[in-house]
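The complex appears here without one of its protein chains, the remainder shown in place.
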């Protein structure tokens, strides 16, 4: 574990505020737990609306909290005028999404001027505190300079009303 | 494009029925369009409940229809006693999720006895029919032999009630 | 297939010259074939010095020509003061490296200001011209601005003598 120094002392408040604006995370029932420089944890409960055909949590829903934790782990180290964008990720799904609660833990492994590389793991947490590793992810983030995270419109096209 | 020969002549009905049992796809508002041997298309409309902090569709929601299209493209070629499981995928996110409708197209590129490799692309479709490539995915599926897709409980642990 | 417009009209000469400076490609016996805007082909013969324990070409040697073809496909679209660096790639190995000649074909699928996304396939080519798909790769390249490809020392540390 590397000790990262955030460029923005208010990184935690900024990170939690951006997360709160992600409607998709609300739909997943995801909560942001720990936020430290280069490290973020996000948890979600089992939810039948997010299952696949066998009643397990869908792998993509679990990858959703991994991707979000990874992106925000990168975000904690960015400057206030930088906006994060996920470039790519790869995820290995090792066990089905059985459990009552799921937790993603993401940690920056390389923080560059433009790109940040993050790894994230998703665990199923049992009532007794035991954990099983369900997924592992490697993700690349890019920092878009010259714009903070509060932009109303993105880099190349406006969002549309549904 | 390869011409694949399905082992189950009723592959289409079986594929659509399994998709219909994925509650997560209903939550995403996803519809299965074309189903051919080794090929599946899934579409979803813009939905504010699935957005990230800038109002675009969240990249993971888009990856969700790519993963599902890819998994079911593999499923069309499996035998009736085989159940598909996603081993891993990698996705490059090339443009933000702006648009009114999104479509994932997945195509099997290697169908082995145990593993299937699938590529999928996600496009934003404009009202005039024009399309923009948003994401591209490579996915590996495994066929679990000796059980069909109608199992109530998965390979290593039962799902829990929420 | 997209029609890409190169920013440097001499892209072909510049691409072939950079490739010729890669000692590793000489070690692999790799030759650059077609070079077009956003597209590069590289071939290599079977070579016992590059095999794995069963006498097949090692998967990494084959991935080597895929990575190189992908990187140079991105390079064809870069400006003369930009240097390419491979950020990450993911490769699926679908068949063992059996054959007498191997060819990688790479094609840019997204050319951005900073990042380029490329897909590449590796085929075994039989004497009768028939081809088998062995590997498929997705790669992300970054353009380092303000320095051409002729730099003697890289971005953060000098190479050492062996």
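Letters A, B and C name the chains as they come in the text, with residue numbers starting at 1 for each one.
Simple rule for what comes next: a residue touches a chain if its C-beta (ideal position, glycine included) is under 8 Å from a C-beta of that chain, and two chains touch if they have at least 3 such contacts.
Bear in mind that the values here come from a model prediction, so they are computed numbers and not experimental data.
Student: If I consider the whole complex, including the chain that's not displayed, which of C:18, C:76 or C:116 touches that chain?
Tutor: C:18
Student: Using the document's definition of touch, tell me which of C:76, C:92 or C:111 contacts the absent chain.
Tutor: If we include the chain that is not displayed, C:92 is the one touching it.
Student: Across the whole complex, list the residues on chain B that are touched by the chain not included here.
Tutor: 87-88, 90, 114-115, 138, 140, 142
Student: Going by the touch rule given at the top, which residues of chain C touch the chain that is not shown?
Tutor: Contacting residues on chain C, toward the hidden partner: 18-19, 21-24, 26-27, 45-56, 58-61, 63-64, 67-68, 85-93, 95-100, 149, 151-162.
Student: Tell me, which residues in chain A touch the chain that this view leaves out?
Tutor: Residue positions of chain A that touch the missing chain: 90, 92, 94-95, 109-110, 112, 117, 119, 133, 136, 138, 140.
Methods note: only the chains that are shown with their structure count from here on.
Student: How many angstrom between the C-alpha centroids of chain B and chain A?
Tutor: 22
Student: Chain B: which residues touch two or more other chains?
Tutor: Chain B, residues with two or more chain partners: 90, 92, 95.
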